[in-house]
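To start, the structure itself, in C-alpha cells.
A single protein chain has been omitted from the complex, and every remaining protein chain is retained in its original position.
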Amino acid sequence: MPKFDLRHLNPLGLAKVLTREFGHHAKPPAMPPGALVHVGEQLTDKVTFRIVEYNRENITIEDTDNVAECLRFKDTKPVTWIQVTGLHEIEKISELGQRFEIHPLVLEDILNTSSRPKAEVFDDYVFIVSKLLRYDHDTKNVEVQQFALVVFKTVVISFLEAPTPIFDPVLDRIKKGMGRIRGAAQDYLAWALLDAVVDNYFGVIDGVDQQLTDLDDALQKDAAGVEANVLFTAKREVSELHRLVRPIREIATALYRGDSALLTEYSKPFFRDLYDHAIQAIESVEDLRELAAGLRDFYLSAVSNRMNEIMKVLTLFASFFLPLTFLAGIYGMNFEHMPELAIPWAYPALWGVFIVLALGMLVLFRKKRWF
Amino acid sequence: MPKFDLRHLNPLGLAKVLTREFGHHAKPPAMPPGALVHVGEQLTDKVTFRIVEYNRENITIEDTDNVAECLRFKDTKPVTWIQVTGLHEIEKISELGQRFEIHPLVLEDILNTSSRPKAEVFDDYVFIVSKLLRYDHDTKNVEVQQFALVVFKTVVISFLEAPTPIFDPVLDRIKKGMGRIRGAAQDYLAWALLDAVVDNYFGVIDGVDQQLTDLDDALQKDAAGVEANVLFTAKREVSELHRLVRPIREIATALYRGDSALLTEYSKPFFRDLYDHAIQAIESVEDLRELAAGLRDFYLSAVSNRMNEIMKVLTLFASFFLPLTFLAGIYGMNFEHMPELAIPWAYPALWGVFIVLALGMLVLFRKKRWF
Amino acid sequence: MPKFDLRHLNPLGLAKVLTREFGHHAKPPAMPPGALVHVGEQLTDKVTFRIVEYNRENITIEDTDNVAECLRFKDTKPVTWIQVTGLHEIEKISELGQRFEIHPLVLEDILNTSSRPKAEVFDDYVFIVSKLLRYDHDTKNVEVQQFALVVFKTVVISFLEAPTPIFDPVLDRIKKGMGRIRGAAQDYLAWALLDAVVDNYFGVIDGVDQQLTDLDDALQKDAAGVEANVLFTAKREVSELHRLVRPIREIATALYRGDSALLTEYSKPFFRDLYDHAIQAIESVEDLRELAAGLRDFYLSAVSNRMNEIMKVLTLFASFFLPLTFLAGIYGMNFEHMPELAIPWAYPALWGVFIVLALGMLVLFRKKRWF
Amino acid sequence: MPKFDLRHLNPLGLAKVLTREFGHHAKPPAMPPGALVHVGEQLTDKVTFRIVEYNRENITIEDTDNVAECLRFKDTKPVTWIQVTGLHEIEKISELGQRFEIHPLVLEDILNTSSRPKAEVFDDYVFIVSKLLRYDHDTKNVEVQQFALVVFKTVVISFLEAPTPIFDPVLDRIKKGMGRIRGAAQDYLAWALLDAVVDNYFGVIDGVDQQLTDLDDALQKDAAGVEANVLFTAKREVSELHRLVRPIREIATALYRGDSALLTEYSKPFFRDLYDHAIQAIESVEDLRELAAGLRDFYLSAVSNRMNEIMKVLTLFASFFLPLTFLAGIYGMNFEHMPELAIPWAYPALWGVFIVLALGMLVLFRKKRWF
Partner (left out) sequence: MPKFDLRHLNPLGLAKVLTREFGHHAKPPAMPPGALVHVGEQLTDKVTFRIVEYNRENITIEDTDNVAECLRFKDTKPVTWIQVTGLHEIEKISELGQRFEIHPLVLEDILNTSSRPKAEVFDDYVFIVSKLLRYDHDTKNVEVQQFALVVFKTVVISFLEAPTPIFDPVLDRIKKGMGRIRGAAQDYLAWALLDAVVDNYFGVIDGVDQQLTDLDDALQKDAAGVEANVLFTAKREVSELHRLVRPIREIATALYRGDSALLTEYSKPFFRDLYDHAIQAIESVEDLRELAAGLRDFYLSAVSNRMNEIMKVLTLFASFFLPLTFLAGIYGMNFEHMPELAIPWAYPALWGVFIVLALGMLVLFRKKRWF
C-alpha cells in the first residue's frame, strides 16, 4: 500500500516539504481553466472502483476497474456507495462525472489534490472535499491524502488518491449490519464516512501529542541535548496540522446548518455531532499549538539559563585565581629591597593568605548562590 | 471518595498529563458510532441513583442502585431530581435513557467523559454537559469531572462520574426549604445546580490565584531560586483552566437566550445572572492568564538581570587585577639593566602605585554604579 | 473619609492585591442564591440616605439614616434623587428594595461589590452597576468603589459603598440651578451622574499617565536605576485599569441604543455624548497600555545594552593587558641563554613595545567604537 | 503663522508629549456639562471669519472678525462657506451656533479640541469633527489641529484652531472656477474639504515614511550608532499617528453609507472615493507601524549580534594569550632542577612553540569563522 511519508525531521511526523507543496498549485499554469487535469502524484497502479450496494436485507460488494460497472447503479432504490481509488486516469473519472452530471469545476476540484477543503450544496448533490489524515504508529508518520465525497439522492461516491484502511470499519458495519447503517439513507453513510475521517484526526492529534510529550520530557531532562531545530520544526508542523484540520469546521457547519433536501431530518443530530467533534479536534490542535510554542519558549529560556551557568563558572574561576596570581606575581618581582623575601615564615604565611582568600571567595560566591 | 489527582508539578494543581488526555479521544476508534460505550476511568464501585422528589409541602429522598426505582417517577407532578453517580454500568444508563426517551447520541455524550461542553435544546428536554471543577484546599489539587444534566418538564437528571460535595448545599436548601427552591419549578433546580458549578469555578480561580500570588512572592524574593519549569507550567495550566472554564459562557448564553418552553419566564433573571457569573469567571481566568504570562516575563527579565550581575563581578575582578598583575610581571623580568630594581624605595613605591590604581578603578566602577 | 488605599508598589497607584481580590467571589459559596448578603468591606459606620427632591422652582435636601424617610417620595411629581451611602445594613437596603419593587437579583448585585458592571433595562426601571474611580492627588492612589444606579420614572436611587466627592459638582449644579438640570427629567440626572463617573475616569487616566511619564523620564535618565519590578507592575496595573474602565462602553451602548421608555428623546444626545466619552476613555487606557508595554520593552533593551557596556569594558581590559602580561612573562623566564636580557637598551625597548602595542589596541578599539 | 511644534525627539516629528495630552481631558472637570468652554491652547489673536459665497457665475469673498457678518448668509441660494479660524472667543462661536441652531453638545465638541473624531447626521445638518495633520517639510514636524465641519442645506461652516494652508487649493479652485466645484452643491464643497484633509494625511505618511527610511539606512550602516531610545520613540509615534488617522474611516463610512438628505446622489461616488482614500491612508499607517516594529526588532537583533562580536574578541584574546602566558610562567619558576633552562636552544625552541601554538589557534578560530 502506497504511503505519503511525511517524516523528514524528528520528532514530528509532518514534513515541512509537504507543508509547502500543497495548496500552492491550484492548477498547472497555462492550462485552459475548466479542463480536467490530475494535479498530484500517482499513488496507485490503476484507478479502481468498489461498488457497495445495500439495504436492510441485502448487500452486494463488487470490485472492478471498469468504470462502466459503476454506471448501472444510479437511481436504483437501495443505497449505493461507489468508492473510487486513484485519480490519475482522467477519462474514467470524466466518464463517471458525465454519467452522474457532476459540474466540470467539481470534477476539477476532485482531480486537483490541492483543492481547498469545502462543502458545496448543489441542486442534485452535495460535494465535499477534505483532507484525510492517518497516523501510522510504526513509522510515526502522518499519511495525508485528499478525500472527496459526492452525495446524491441514493448514491454516495467517494474519491481517494490511494487505498487506506480508514473506511474499513464503516464497511465492516455495513457488512455485519451493525448499528443503524443498513437501515438508514445515503446521508447516514456520508456521515459515517466523515465521522471516520474526523476520528482519524483524533488519532493523529494523539500521535503528535505523544511526540510533543516525549519532546517535553527530553527538554526537562536535558534542554541542551535538544537541537533548536527540532523545537522550531515542531511548532511549524503543528501549525501545518492546524491548517489541515481547520477546514473541517466549515464543512461540518455547512452540512449541519445547510438546508439541502438530500440531508434528512433523521441525520441532523448526527451532523450536529460531527460538528461537535470537528470543533473539538480543532481546539485540540490549537492546544497542541500552544503546547509547541510553550516548549520553544521553555527551550529559549533554558538556553538563557545555561548561558548563566557557563558565565558563573567563568566568573568563579577568574575571580578566584586572578587575585591569587597577582599575589604570586608580587613576590616574583626582582627588587633588591623586598624585606618579606628574607623572612623564613613568609612563604608559608603567604600560603595562609592564599587559603584565607580562597575560602573567603568561596563563602562569598556561596552566599550569592553561584554553586 | 475517589479524586482526580491533577497535581504533578508545583505550584499549580492542574496537571499537564490531564491537560492532554481529555478532549482527544472523542470515542474509541473503530467502534460503531451511536453505540454506547463508557469512555473514561471508572471512579465508583457501582452506579448509584439518588432520587429527590419534592414540592412546597413534601420531600422524599431515596438512594438506590436499582435503575428500576428511577423509572416510577416520570410524569409525577412534583419536581423530581434523579442524581446518577458513576457511568461505567452502561446497561443501567441505557435503560434510564430509553425510559426517558433520550436520543442515543445524547447518551453517548453523557457516557463519553471527553464530550465537548455544550447546551442543546430538544423538543422534550434540554441537555447540558459541562466540566465540574472543585479546588481541594488540603492537597491544593483541582478535581475535574464531567457533569451532565437533562432537564425534562418535571424531572431533572444529573450525571456525575464520581461523588462530589459540590451539590450538597443545593440538597440542603431543598431539605430545609431555604430560599425559593421548594416552591419553584424544575428549571429553578437546574439553575441552582449550574450555579453551584460556577460557584466552584470561583473557588478554583481563587485557589490558583493564591498559588500564583505565592509564586509571585517567591519570584520577588529570589528569582534565581525559582525553576523556569514552574513558570512555564503555571502558564500552561492556567491556559488549561481557561479551556475548562471557557465553554460555560456558551452554555449560559444558550440557556439565557434560548427559547425552550421548559425554561419559565420566572427563571429567566436567574439564568441571566448565571450568564453574568460565567462571564466573570472567564474574565477572571483571563486575568490569571495575563498574570501567569507576566510572571514568566518577569522571570526571564530577572534571569537577564542576574546575568548582568554575574558579568559585572567578572568584569570587576578582571579589570581590577589584570593591570596590577601586568605591573608585577614587569618587575619580575630578568633584564640585567633595570635601574628601578636597585632603588630601595621602589618596592614600597610600587605598592603605592598598586593602591592608587586599585582605588582609581574602584572609584570608576562606583561611578558606573557597578556595585 | 474612608479610602481604598490601592498603592502597594511605586510608581502606580493601582495595587495588585486589589487587582486580584475583586471579581472573584461573586457570592460567598454555600449561601442560598437569591439571599441578600453584603459582599465587601464595611466602609462607613452607618448606611445613610440623602434625599434630593427638585423641580425648576424648588429644591429640598434631607439627610437621614432612617430608611422610612425615603419611602415617602415615590410617585411624587418632581425629580427625586435618593443617594444611599454604605451597603452593610442589609435590612435597610432590603426594605428600600421591596418598597420600590426592585428584583431580588438586582438587590443582590447592588450588595455584592464584585458584581460585573452592566446596564439592564427592566419594565419599571433601568439598573446600572459600574466602578467608580477617583484619583487622589495627594497619595497618588486610586480609590475604587462600586456604584449602582436604579432609574425609575421620577426617582433615581444611587448606591455607594463609601462617601465620595465625585458627585458634589452635580449636587452643586442642582442647588444653584446651573445648566439645565433643574428643568430636566430624571434621566438627565442619571446622565449627569454617569458623566461625573466618566469624568473621573479621565482624572485617573491623567494621573496614571503622569506616573508613566515620570517613569519614562527616570528610564531615559538611568535605566539601571529602575527595578524590573516596577515596569512589570506598571504594565499589570494598567491592564487592571483597563479591566475597570472597559465595561463602561457596554453600559453607554446599552443606554444610548436601548429603547427604554424611561430615557427621553431629549436626553438621547447626552447619552450619545456619554458614549463618545466612554470610547475615548477606553482608547486612552489602551494607549496607556501600549505605553506601559513600550516602557517595559525599552527597559529590557536598556538591560541588554548595559550588558554590552559591561562586556566591552571587560574585553577592553582583557585584550589590553593579556598580551602585555605575556610579554612580561617571557622576560621573567630563567633560561640561561636569553641574549636579550643582557642588552642594556632591551628594557626601555620593551617599554616601547608595550606602549606601541597599547596604543595600537586603543586605536583598534576606538575604530570599533568601543569607547 | 502659529504652529504646533510636535518635534521633541528625532527622528520622527510626532511628539510624545502631545501624544499624551490630547484625548484625555474631554472637558475640564467640575464644569457644568453642556456649558461652552474652550478646551485647548489659544493659537490665534482673534477669531476671524472668511465668508466665501459662490455659484456657477459669481463669487464673493469677505474676511471679517465680526460674527454678525456671517449671519446674513443663511438660506441664500448660492453655496456659502464660512471658515472660522480660532476658537477661544466663545461668545462669537456661541452666537454663530445659536443663529444656525446648532445643538449645544455639538458646539461643545467644536470648542473642545480633544473631541473624539466622528460624523453625526442631524435633521438639519451633518456634523463632522476630525484631526487635521500637515507635514512641515522644513522642520520635519507634523502640525496637528482639530477641524470641525457643519454642513447645512446651502451653508458649510468649517472651524479651525489656527490658520493653515491646507484648504488653499480648494479656495483656488473656487476662485478660478477649476473642476466642477463652482457648479456643484454644498456637499461637494464638504467633500472637497475632507478630501484635502485626507490628502494631507498622505503627505504626513510620506514624511514619516521618509524618516523611517532614513532611520533604516542609519541602522543598516551602523546599528550601534543609533540609540535604542529613537527606535522606541519611532514605534510609539507611529502608533500615535495611527490613532490620529484611524477615525477617518468611521467618518467616511458614516458619510458614504449614511442617508442624510443633505448629501446628494451626485456626490455619492465622491464620498465613496473618500472612503477608499481613508482606507488606504489607514492601511499605509498600519504598514508604517509594522515597519517601525520591524526596525526595532532589527535593532534588538543587531545589539545581540554586537554582543557576539565583543565576546568573540574577548574569547580570541583570552584563548590566545592564556596558554602562552602559562608556558612563560613555567620557565619563570625558580626550581633548582629544571634541565631545560640550561639548554642553549631551549629559549628559541620555546619561541617556536609559542608561534606554533598561536598559529594553531588562529587556524582553529578561523575555522570557527570567528574573524
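Order of writing sets the labels: A, B, C and D. Residues in every chain begin at 1.
The criterion applied here is as follows: contacts are C-beta pairs under 8 Å (C-beta built on N, C-alpha and C of every residue); 3 or more make two chains touch, one makes a residue touch a chain.
Please read these numbers as outputs of a predicted model, since none were measured by experiment.
Only one residue from D:179, D:344 or D:360 touches the chain missing from this view: D:179. Summarising the interface, chain A meets the missing chain with residues 16, 19-20, 23-27, 29-35, 103, 105, 108, 114-116, 118, 120, 224-225, 228-229, 232, 235-236, 239, 243, 296, 299-300, 303-304, 306-307, 310-311, 313-314, 317-318, 320-322, 324-325, 328-329, 331-334, 338, 340-347, 350.
Although one chain is hidden here, its contacts on chain D can still be listed: residues 169, 173, 178-181, 192, 195, 198-200, 202-203, 205-206, 209, 213, 216, 220, 269-270, 272-273, 276-277, 279-281, 283-284, 287, 290-291, 294, 297-298, 301-302, 304-305, 307-308, 311-312, 314-315, 318-319, 322-323, 325-326, 329-330, 332-338, 369-370.
Keep in mind that, in the parts below, only the chains that are shown with their structure count from here on.
Hopping across touching chains, the smallest step count from chain B to chain D is 2.
When the CA atoms of chain A are superposed on chain D, the rotation angle comes to 145 degrees (nearest 5).
Distance between chain B and chain C, defined via averaged C-alpha coordinates, is recorded as 27 Å.
Here the CA centre of chain A is 44 Å from the CA centre of chain C. Residue positions of chain B touching 2 or more other chains: 304, 307, 311, 314, 318, 322, 325, 329, 332-334, 338. Taken pairwise by the contact criterion, the protein chains link up end to end in a single open path, with no chain closing the loop. Contact between chains, per the stated criterion, is found for A-B, B-C, C-D.
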